[in-house]
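All protein chains but one are shown in place.
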Amino acid sequence: MLKVENVTKMFGGLAAVSDVSVEFEAGRINAIIGPNGAGKSTFFNLISGLHQPTSGRILLDGVDVTSLPSDQVARLGVGRTFQTTNLFEQATVLDNLIVGHRLRTKSGLWDVLINSKRLQREEKAARDKAMEALEFVGLTSVAGQLITDITQEERKRVAFALALATDPKIVLLDEPAAGVNPEETVGFAALMRKMVDEKGLTVCLIEHKMDMIMSLADKIMVLDHGEKIAEGTPEEVRNNPVVIEAYLGGDEDAAA
Amino acid sequence: MSLFLQQIINGLTLGSIYGLVALGLTLVYGILHIPNFAHGALYMVGAFMSYFFMVDLGAHYWIAMAGSAAVVAVLAILCERLVFHPLRHSPPIHDKIAAIGILLFLEAVVQMFWGSDFRRMSSPFTGIMNFDGLIIPEQRLLIIAGAFVLVVALQLFLRKTMTGATIIAMAQSREGAFLVGIDANRVAMMTFAISGMLAAFAATLYAPINLVYPAMGHLVIMKAFVIIILGGMGSVPGAIAGGMIIGFAEALGGFYISTSYKDIIAFGLLVLILSVRPQGLFAKGAH
């Protein structure tokens, strides 16, 4: 599904991501873990096209997306969330989500001016898509609330819904469970599992919560200082001496 | 040849003033990531304060300059405390609008007290020095020397003192600075105070060969922005180098090309540079 070949990203003279190759299979939950500053978010930015790799190739279903800009990558079916999602605080949850389907629509300025049939049709489709995504993440009840009035956990779910509204094939989730309590974390794990089981999506996430990763992921890739140091099932990764070294050797707290 | 040297002196003079104003702007930007549109108004207030101390209170030029620097430093600290500090977590558009609000306010207040007339401010350095046919007014020499002294003093302060080191540290990494326990509030206030003082010094140095009026900050601040984009937002050496580039470009361009369009040179340069390099000429990369 997603194939990354020898990707390197240099910032100035420093390699944020260094010669990483990995393949994520369709319909699986893939986790990327590693200490802070290991290049995890940069790796996501490379896949989603926000940054262009210095060298290497990225293939999505066999299509080379290495040098495509981010909006085109999104159109090809890569949805993503960010660690923090800026939303329109004074608008409702639903209003914030409608734009998620924009990339599947074509209406332009002229359609707005004459209120064309196409615009009406597409707006309805976008609204339906937003409602569907809200229902999927379990937020139908707050559809009419202002963003500023919903909880932190609900915000995170809205960010999920926004990514889902783009009709992605693969979703990249950057620390989906950061800043939520343990019970809510369980809820997010269930939601990710549901994305795979019910929607057939491929999930790729960055996360620090090891308990969650170990029970949830089908495959884990470990990054350290921009390099891939291990890859495998949770069991394999847990027992890998290099990984243990990376986590225990550094100052970072693996459980953080 | 002597005409050319004359333009070099003019360029140095202009560059010194622009450099000082841009320095204050770039320090504030480096530390707080605020493009302080009100900086030109601080410069203008600096000129009026010196004018007030000299003309209305009869103070000596140097006393007036010190007094003006003190007043503007306090004003700059007030701006930081009352306006920019409360806005530090707001969307980026808000601090820019607030800075415009400060700018409008300061201009209106000055205009209320002094009107919008152009005023002349004298200085004790009215003599003219003649170096073998090259004629240099003393005030211009003072500007060049004063700017040099101020830049050296600022460098010493930033490099040799603890407070200066914290300012540099925070400019380089805000998160890092918090981790090592730097009092961010104090650094922010300090930076605004220095930035205000530099503006007041620049204004007081330049006023005797220019005019004093409420809108005098407009052009200067815009050029200072051009300079710090040229030199890299947040870079101290960049601000000085950029100031000199613009100063010389204007002096020579004004002389050899056209006086009426000399003010456009800086902006034309900016448009050109940003069209080719959206991140600026010496920018280290996106923040």
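Going in written order, the chains are labelled A and B, and every chain counts its residues from 1.
Just so we're on the same page, contacts are C-beta pairs under 8 Å (C-beta built on N, C-alpha and C of every residue); 3 or more make two chains touch, one makes a residue touch a chain.
The criterion applied here is as follows: contacts and distances are computed from a predicted model.
Chain not shown in the complex: UniProt lists it as "ABC-type transporter, permease component: HAAT family protein", one of "Sarcosine oxidase subunit alpha family protein", "Sn-glycerol-3-phosphate import ATP-binding protein UgpC", "Acyl-CoA dehydrogenase FadE" or "ABC-type transporter, permease component: HAAT family protein".
For the options A:E25, A:D64, A:D128 or A:D149, the residue in contact with the chain missing from this view is A:D149. Of the listed positions A:M1, A:L46, A:V65 or A:L87, the one in contact with the omitted chain in the full complex is A:L87.
Looking at subunit A, the residues touching the absent chain are 48-50, 69-72, 74-75, 79-80, 82, 85-88, 90-92, 95, 98-100, 102-103, 105, 107-109, 111-113, 115, 119, 122-123, 126, 144-146, 148-149, 151-153, 162-163, 166, 178-181, 256. Residues 29, 33, 35, 37, 82-83, 86-87, 90-98, 100-109, 111-112, 218-219, 222, 225-226, 229, 233, 260-261, 263-264, 267-268, 270-271, 274-275, 278, 280, 286 are the ones on subunit B that touch the missing chain.
Heads up, the rule we're going with is that only the chains that are shown with their structure count from here on.
Look at where the CA atoms of subunit A average out and do the same for subunit B: the two points lie 45 Å apart.
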